[in-house]
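All protein chains but one are shown at their positions in the complex.
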Amino acid sequence: MTNEQAVADIINLSEGDSSLANEIRELGGEELLECIQCAKCAAACPLALAGFSFFNKRVIQAVLMGLRDALLDDSSIWACQSCNRCTEICPREVNPFEIIQAMRRVAIREFALPTLSIEGLKSLYDTGHAVYLAGAGNTRNKVGLPEKPPSTVANPEALKELQAILRKTALAELGIIPMEEPGV
Amino acid sequence: MKVGFFVGCNTAFNRPDLEQAVRYAFPALGIELDNLEGQSCCPSWGTMPSVDVVGWCVVGARNHTIAEEKGLDIVTVCGSCYGSLAESKYKMDTHPEIKEQVNNILKDFGREYKGTSNVRLTFYYLYHELGPDKIKEAIKYKLDGLKVALQPGCHTLWPSKVYYDKEEDPFHPRVLKEMCEALGATVGHYTRLIDCCGMGAMRSTDMEKSLKLVERKLLSMKSEVNPDLIVTGCSSCLIQLDTAQEFLRNSKKINFEIPVLHYMQVLALCLGADPEKVTGLAKTNVKPIIERIVG
């Protein structure tokens, strides 16, 4: 996946996937069709400001035109900071951030997610933390804290509960990470 | 006064000195911290929020219920945790169907999300529950003469509708400024104040592009404020601003270093905390600043 190449040479609208818009709306991007492409969101979007090829406004237009492959082939959406400035300023209440999230949800269903996200999910499942540094215990001790924070990492029962909860979510159906019950 | 402390990942494992700062400052101000035993990831944006709305909310809800059972609000020091938790709460509170699906899962574990605990960010919590004047009274050391540039952080501001503690005008935030002024700092304004620092998913996806944002931000700070210290309101911003400067210096994008601390670290110092414990992991050279503060 890249985020460098703007868009493929000529976009063939006839190959556009008309189901994409509905899928996005079902996966949290309810207000998709309210967008009139004014680009206000893009004016303040870190993705646009940093030079990513797809950012809120452009993701939305690509979704509206059904350009599933173009979106899946590009990693821009995974760089979204979730800063929500777009949500704050959108005059159409589209919630552009949520459209990007919904596009991530589409991508995940097609297993088009970056390794980093898989690692994050695996870490979440295995430890209860998306970011977990095994060697952090020393640093924690150094500043006078116990080796483990009072979270799932210090509390096996809580971790088991979290894992059981995660097994009841869509994550389990998608099969992105191994989610066997421990000890089974 | 008692509040549940939601530690999160980056603070616990990357910057436990910041965790320690919170654990020092709150009790020093007479606020007891509950550990919210068994808490997990908020969950962070790239994980469950990117998988499914209910999956996101249910992990969030589990954390919420730990606080709800104790009748406590949740306080975080990390903007991402703050955003994710507040937004999952907002979703469940405004969409009964999401809440119902979440509770359908939770009921097997003897939990029920009710929506009774508020999600707070450390400095907003202190601002609203104590107020700048009480803080002024409580501190041992003052930042007299210290010129400060702020980094409030996106997640502390937007989307304003999901937050319990609101800025009057999120595009011209005042709370962090007032809180720093209460410590005796001179807060300078720069025009890229509310711009994103580039931390987070962008940094993990494309470091170079992420650095572009922080570079723009630092140059604006330097030329418009020339601060002695950068104070952040968010742990992610802290990490980005603290670590990115070296990269930018190495690639000759900037030729300066500005020390960076989170507001809670500065507050802990002013309250008399052991500097090594509450700022010991900073990459930028904060020693001269600490010397100026504690003398």
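Per-chain numbering from 1; labels A and B assigned in written order.
Please note the rule applied: a contact is a pair of C-beta atoms (placed from the backbone, for glycine too) under 8 Å apart; a residue touches a chain by one contact, two chains touch by 3 or more.
The working rule: contacts and distances are computed from a predicted model.
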Undepicted complex member, UniProt protein name, chosen from "MoxR family ATPase", "Heterodisulfide reductase subunit A", "Oligopeptide transport system permease protein OppB" or "Glutamate synthase (NADPH) GltB1 subunit": "Heterodisulfide reductase subunit A"
Chains in view touching the one left out: A
Residue touching the undisplayed chain, where the options are A:Leu49, A:Ala62 or A:Val106: A:Ala62
Residue in contact with the excluded chain [from A:Leu33, A:Leu72, A:Leu133 or A:Ala172]: A:Leu33
In chain A, positions touching the absent partner: 6-14, 18, 21, 33-37, 39, 57-58, 61-62, 64-65, 67
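The rule we apply is simple: only the chains that are shown with their structure count from here on.
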Length of the line joining the C-alpha centres of chain A and chain B, rounded to whole Å: 21
Touch list for chain B against partner chain A, complex: 7, 9-10, 12-14, 16-17, 19-20, 23, 35-41, 43-55, 58-59, 62, 80, 83-84, 87, 105-106, 108-109, 154-155, 157-160, 170, 194-196, 198-202, 204-206, 209-210, 212-213, 216, 274, 276-278, 280-281
Contact set on chain A toward chain B in their complex: 3, 27-28, 46-47, 49-52, 75, 78-85, 87-88, 101, 104-105, 108, 113-114, 116-117, 120-121, 124, 128-133, 136, 139-140, 142-145, 149-152, 154-155, 157-159, 161-162, 164-166, 168-171, 174, 176
